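Structure first, commentary second.
A single protein chain has been omitted; all remaining protein chains appear in their positions.
Should a chain be cited, it is by its letter among A, B, C and D, assigned in written order, with residues numbered from 1 in that chain.
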Amino acid sequence: MDFSVVVEYFPRLLEGAWVSVQLVALSVVLGALVALPIALARISQNWWIKGFPYAYIFFFRGTPLLVQIFLVYYGASQFDVVRESFLWPILREPYWCAIIAFTLNTSAYTAEIFRGAIQAIPEGEVEACKVVGMTKAQMYRRVLLPRAFGIVLPAYGNEIILMLKGSALASTITILDLTGMARTIIARTYTPIEIFLAAGGIYLAISMVIIAIFRQVEKRQNRYLGTVSIKVPDKG
Amino acid sequence: QETIRFATEGAFAPFNYMDNTGKPVGFDVDIAHALCKDLKAKCEIVTQDWDGLIPGLKVHKYDAIIASMSITPEREKVVAFTNKYYSGGVRFMGLVGKNFNLKDLSGKTIGAQRATVAAQYLEDHYGKTANIKLYDNQDNVYLDLESGRLDIVLSDELPTYNWLKTSGKGGKFEFKGKAFLKTDRIGIAVRKGDTKLKDQLNKAIKDIRENGTYQKINAKYFPFSIY
Amino acid sequence: MIDLHGFGDQLLQGALITVELAMASLGVGLVLGLLGAAAKLSSIAPLRWLATIYTTIVRGIPELLTVLIIYFGATIVLMAIASQFGYDDYIEVGPFTAGVTALGLTFGAYATEVFRGALQSIPKGQHEAATALGMGAFRKFQRIILPQVWRVALPGLGNLFLVLLKDTALVSIVGLDDIMRKANIAVSSTKQPFLFYATAAIMYLLLTIISMVVVTWLEKRASRGMRRG
Amino acid sequence: MSKAPALELIDIHKTFTDVEVLKGISLKAYDGDVISILGSSGSGKSTFLRCINLLENPTKGEIIFNGESLKLTSSGRDLAAADMKQLTKMRQQIGFVFQSFNLWPHMTVLQNVMEGPSHVLKRPKHEVMDYAEHLLNKVGIADKKHMYPNQLSGGQQQRVAIARTLAMDPQVILFDEPTSALDPELVGEVLGVMRKLAEEGRTMLIVTHEMSFAKEVSSEVVFLHKGVVEEKGTPDKVFNSPDSERCRTFLSSTY
Partner (left out) sequence: MSKAPALELIDIHKTFTDVEVLKGISLKAYDGDVISILGSSGSGKSTFLRCINLLENPTKGEIIFNGESLKLTSSGRDLAAADMKQLTKMRQQIGFVFQSFNLWPHMTVLQNVMEGPSHVLKRPKHEVMDYAEHLLNKVGIADKKHMYPNQLSGGQQQRVAIARTLAMDPQVILFDEPTSALDPELVGEVLGVMRKLAEEGRTMLIVTHEMSFAKEVSSEVVFLHKGVVEEKGTPDKVFNSPDSERCRTFLSSTY
């Protein structure tokens, strides 16, 4: 094996890594925003309200991200209505297609994490809200959501790392993220092992950074919180 | 009886593509079978994504690549090629009625298949000015051209010629400008040092050219000689 | 019925391969997971380090890369090892083998944590009751601990299996004829990406539903007597 | 006592799945009353208390607070509040202290106490703060005001919970076994605080197993058994000459 190619192409790999980081950051933030209402609706007892979030979550957690990307990128553009719509300027860009697919995907997982967190809040704390006469909105704003954000952290950190790994699939729709860049480099050098290993190392490093950040944040949370753990949903 | 394991891609009609039973077919595949027959060898054909073909050959996943691969100096650094079994050349293609200044495509979105001669040409000549998009396979290039994501594509002339003739979107797209890189020769790649196989294949290519098999296959796909 | 342009059979064959790949990887992954958990809980420090390195690396690298690295790298490594023993022939690592290895490694790394958590969740009293009865370490593990570990680990493992099932799609990139690749081929030839990717999605959903039913059934079985009432 | 009762419960029933846990319980509490509710485990004490402010929906019955009847509407087999506003308002005036404290762990002691008055009653912040500090002082943990609940002992947490309830200035306070989750050494702290409240003339309903405490502070004692009021009267009567055989055995076994 010849690792001099790694040295030579390292700057380009870093360029790709930067794209990956952007993709992940953007979709994770958007995903969280989408996830919140979905999680809240999903908690409802009413089938009319929880039906859609249920199906939404089920679809995005039950199918491979690869399929979702292809559906958004190639599938949607097959239809003239889509191409003639005002959305086309966004949907024509692979970058935005990736963001859309990732956001939809991660929001389904994040919604489940939020739901788990809200439901992990001990019933007694909820009752304590009721007996001081809080309305439902006050209860969510003052106690449930702040509590849930604390509980959610470890699972959410995991989800970000899973999203980082999932983002490698952006390379299948012409995006030069870290994996895409690696594949492009390999197209010239024909040294797949060396370049893929190097890319793997960079992914590893990024996830370490994410883990370290979350450790810090969690430490601050644990100042006051007893450990409440929730089930971490799966990912694919 | 010896077995020769050929790899092809399966997404480069009419040279190699999949029929709806999941079997690879096309000009390249026909040639492979003809060569094997000539060499009295058993033919095994596997498929592999384009950018994995050469890496796969290097790690012995198969013995030869017959996938409309151009003989280029870069590739010759890592694999060896037989003599050509047809001649290539690339050409731009785009929407009918849309005109381009092919010398200067700045600001345009150009598509090509990753790790092809066309892709490399684009990167080298338009990389700084145009927006170049590289795809895993040629079919996806066509899909994005149809959807309007691409302004123009560059690819091998012959498969594009075929696509223009057969695609359902017939008549909407046309070649832009003349073909170039006409000296491009398409060969079969084998591992470096596998000279025995290379020599056998070269002999077989010569044989089928002489006994008319090649011409029959050619006629199946193109009304003109592509050698 | 939807018109699949004659690719219906192909997709079904792909589903079969997907299932085979998932099951084989599950087997490999479970073994790796148990070994990993045992290593992590071992009193031998190097074993713990080894297990930690394994889980950290595998869980930090995209599955897609793992698949690619194994597909292109395994042959080289294996042949290098084999040639040490004077065996110089080609060793085939096809897409299926590479897929099983990569997905098995991934599943194993996550399962290590699941098993470790489950092992640690067994109350100390359960060990002590067995010890006080004069059970040896092996018998205790086999008769008392493992059956309880299964029950605790099952939901976690079920989740991991669903992940695994979807990850099989990645192996299509190195040419395994699974659902995903069959769909790609169909798209190439019919130019109907939406139809075929949506069909693929539905097939994965069906497989997911079936897996969930099986896992629920297993959980019920494993928790016989564990709930009050 | 010609005044109307502060809180009146009429014929409260509650059925869980298929067991009738409360079989018609009525009770009147006048201002200043301290009513202890005794009974063996499972007799329905908590359920009754929780039905009062609809933490549990009763199956049947009527709840009258300050002469105003709580509007109920049937929801499935149970009754639910018909007017959420009315319920919310009533809850603001009826305090509830839980066995397991249920402090909000993400807020400091002070924030826990201030939460209700400032965010529910929307009183001005500095006023609320002064009052909260006064209350924390009263329950004896003013020095812990910037700590988080998880940093306190059970007895301290329960005293915070009581301060949190008092901060709403409730007219009636319901206590559900406020000391039974505490280690024996800590029980005294909390009973001390409650004794003070009784002396102040607060209206309280207390579910408890602390017999001597109940005997000492109550104006009335109610003994529940299998969902009915089996015995009821002054502490002296109930503890020293109960009519009911059941009550006698219960008291002799635990008192």
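Basically, contacts are C-beta pairs under 8 Å (C-beta built on N, C-alpha and C of every residue); 3 or more make two chains touch, one makes a residue touch a chain.
Everything numeric here is computed off the predicted structure, so don't read it as measured data.
Within the full complex, the residue among C:K40, C:R59, C:R116 or C:R151 touching the omitted chain is C:R151. Only one of C:V31, C:V77, C:L133 or C:I210 touches the absent chain when the whole complex is considered: C:L133.
By the touch definition given at the top, chain C reaches the unshown chain through residues 123, 125-126, 128-136, 139, 143-144, 147-148, 151, 224-229.
The working rule: only the chains that are shown with their structure count from here on.
Least step count on the touch graph, chain C to chain D: 2. Among the chains in view, A has its Cα centre nearest the centre of the complete protein Cα set. Annotation: 37 Å between the Cα-based centres of chain B and chain C. If each chain is reduced to the centroid of its CA atoms, chain A and chain D end up 45 Å from each other. In chain B, the residues touching two or more other chains are 52, 55, 143.
Touching of two or more other chains is recorded for residues 74, 77-78, 172, 192 of chain A. Chain contacts here follow an irregular pattern that is not a line, a ring, a star or a complete set.
The set of touching chain pairs reads A-B, A-C, A-D, B-C, using the touch definition from the header.
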